[in-house]
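Just below is one structure, and these are the notes that go with it.
FYI, not all chains are in this one, though none of them got moved.
Chain naming follows the written order as A, B, C and D, and within any one chain the residues start at number 1.
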């Protein structure tokens, strides 16, 4: 059962997503790419095909393809500049957790055998961070993967659709005792509980992560958060479909033009 | 609602924990330590006090103490020898995720300000891996932390109890359509869904992680898993209390003696 | 003396730049940012102020501020996906050379003492690589620096203009015996000689690098290349000024709107 | 010639070993393992078979097998917590020296050709450090190797015994002018000379290392130390044989039970 809608710092009701936008093909050398925005959170999601599989697959004789994800925050994505991973010589623990989550989430909906003997790289680079970068990344990455796969099928490289269904993700938290959908950064730092839900377009869970942020939470709060998350993800999946269709349609160019007022809204 | 009890490969019913054992003070130079066993899974959990706080706390002027965890699998803990992290030059992503989870779980129940200006290091080294090493680690680490804190209080170094309540963890999975408590490795590899639940002794969630293992799961399955997990954790918390009492009692030595047939059961 | 204009693979004459575009504030958390395009080469250039100076300056008691640059190719910027520096654990030699060049070029035109006791970070991330990424990076970085400094002056944080003059850069090469301005990737791989020229808006050299690409070149060819480069850089500096003015004008928003058809031209 | 027996801080005479104990199969997933104790020094020694040889052996076409050792101190093994090697990103120089010594010592008594085309990994992890960890490690590792090889022979994987003879090690030092056998940590820090002797059960040297600890020592002191060391090693080899027999006997379980009061003595 949902908590009653109440205005939030940005005027949203408790169960309302931020403005969601997709800009396809921001990185034209990728097989497909999306700049995805959850409000002020902006993530470049690129899907790139590499025509070989990892060494461990060859050595173990595993059939089919592979899908792997990398996540990084660009140094100017945060209010205080963030040092580059390459400067520090290694990824931080948080980035590693997130890229593993993105990879698992997409592998849950892609039939790797139908992908053929190739690797699908997913790269998620955060251009602007304002809470929910991992959920935006999963949602954008799925759209990019869908377009990339459609393009491979159009070229006849893949004959059976490997994408079983779409997947999207959203954060839900408890702030001041109230469950809120899709937290922005300001809400995120005040949250008592923070959870991330990854769900398919038909309402099945792919992954849930709920953390009391070094406090605890109740079963009733868990149930509330699950319901809010499901509502948000159903909306996200509809928007994903629209941008996938636009990117693939013969009139794709024109439709994308309408997305070009993209940067003006900031 | 629970699924009806059914025999498992090791004869347990669906809602039954493996044999749980604790051996206190296996590493005497630590402030407190526990060898904890969930069946054949064995983890050395050590709590060590360091009389200073991390550099970032000093620089930011944060009051109180800190608690951090490190997790590692000893190379001979797995059926095929696992390369050391130090040989590879870095931790693998899975270990980083687990040690971050252990740290968050314990910080959720320790009042860092009451800890005083010191660091509580938690080290979890897996001696034998048979599924559920992260949940055994959290459960054993909490017992070690409780004893370490009690010892600091006995010495008068801490005057107000920083441990708010005990925390334990257990895995729950869906195997062949049935929800099972505390998966061993053989069950884990067959599981369709795998979740880890961290919960306090009074039944509040600290953290939940549920993953469709690159597949998906339903809301009903989630509910089932939560109920099973809660049952297991209540049992674990009772056992934790017993070993904490034993380690702290004047007759601690003798009681521990009874635990010394520990290694014979294997 | 210039070689006579001849059509090139993309129809340009020998002394013609590719289409140059700037999109300001692509990364809003930076103090200033520019997406700069030299044809299909696209580089995100961000200038970020950090209100402290490097440790070595403090220890050596050096007055004033510092300016440093980092350069990276996003993995999807190349036709074949490029591994991340953080995955390989270190920057490659080429990236190190380029980021050192960017830093030197900007420090040549910024009065570090007038900057005050702060660091100006320049981050250049290549979104799409098609030849000339280092020259696009310098050209875009200078525009971003100019805007960032203007914004600091508007806020009264800096009182005397630290930017002495603008700087831009362009590549010039010898392809099939003919000197060509602003090589695209296809021309670059065929070039016998490849040079990069960094020059101020008043025609002084900041840096020249000419390499026979493992062959050799004559003095006459060097002279040709210098003349072509100077012509291109004068044009680039005029375009820089336009985008700096647009970004700083009260009607900046609107003018930038006109830049929003940016992504449609690809 | 031995110095006359004199009481030491723990009551031992100059030529007396600390209490030596072995607990077999502490790490059941290893082919064989021993927890070995020299007084309060406790080291987990595991011997694990890997059914392939290192890459350099394959490339050079070397016949037979390989044996290699790794040594590490668990972070809670010392009175002040020791940072993990994996956290620092590399082994310290002392650990590298010790693991090279362990490897050489065991290779001196194992016929690698009879081992067959496999690698014998020796892992030594210090659970509690109180002086002499490297000598305890060699002594425990040899016992583990003997049991591991016997088990391979029982399974028919090896047909000719590769273990030529047993090897053990002990430290000897000069403290306050007197030569002492098997130094504990308290004696070690006061020692003027510190040496480690590795010797076979028939009294041949495998390795000696004597260091004036940044001072010097005489030939007479060297002779004294060699004699003490030989006495200690002969005793250690007898104890090794007993635990190897126990671990391999049909009644092994029961005999090991008697070792289970192991942890009570601390």
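Convention: a residue touches a chain if its C-beta (ideal position, glycine included) is under 8 Å from a C-beta of that chain, and two chains touch if they have at least 3 such contacts.
These numbers were taken from a predicted model, which means no experiment stands behind them.
Trainee: Please give the number of copies in the complete assembly; 4 of them are in place here.
Mentor: Total copies of the sequence across the whole complex: 6.
As a convention for this text, only the chains that are shown with their structure count from here on.
Trainee: If every step must land on a chain the current one touches, say how few steps get you from chain C to chain D.
Mentor: Step count on the best path from chain C to chain D: 3.
Trainee: After a C-alpha superposition of chain A on chain D, what does the rotation angle come to, in degrees rounded to the nearest 5?
Mentor: Superposing chain A on chain D takes a rotation of 120 degrees, nearest 5.
Trainee: Of the pairs A-B or B-D, which one shares over half of its contact pairs with A-C?
Mentor: Most of the A-C contacts reappear at B-D.
Trainee: How big is the gap, in whole Å, between where the Cα atoms of chain B centre and where those of chain C centre?
Mentor: Chain B and chain C have C-alpha centres separated by 53 Å.
Trainee: Where in chain C do residues touch two or more of the other chains?
Mentor: none
Trainee: Determine the shape of the graph in which chains are vertices and touching pairs are edges (line, ring, star, complete, other).
Mentor: line
Trainee: Quick one: which chain pairs are touching?
Mentor: Every pair of chains meeting the touch criterion: A-B, A-C, B-D.
Trainee: List the residues on chain A that touch chain C in their complex, please.
Mentor: 23, 25-30, 33, 40, 44, 46, 48, 50, 70, 72, 74-81, 84-87, 89-91, 121, 123, 125, 127-129, 253, 256-257, 260-264, 266
Trainee: Mind listing the chain B positions that touch chain A in their complex?
Mentor: For chain B paired with chain A, touching residues are 90, 93-94, 96-97, 99-100, 104, 107-108, 200, 203-212, 214-219, 222, 226.
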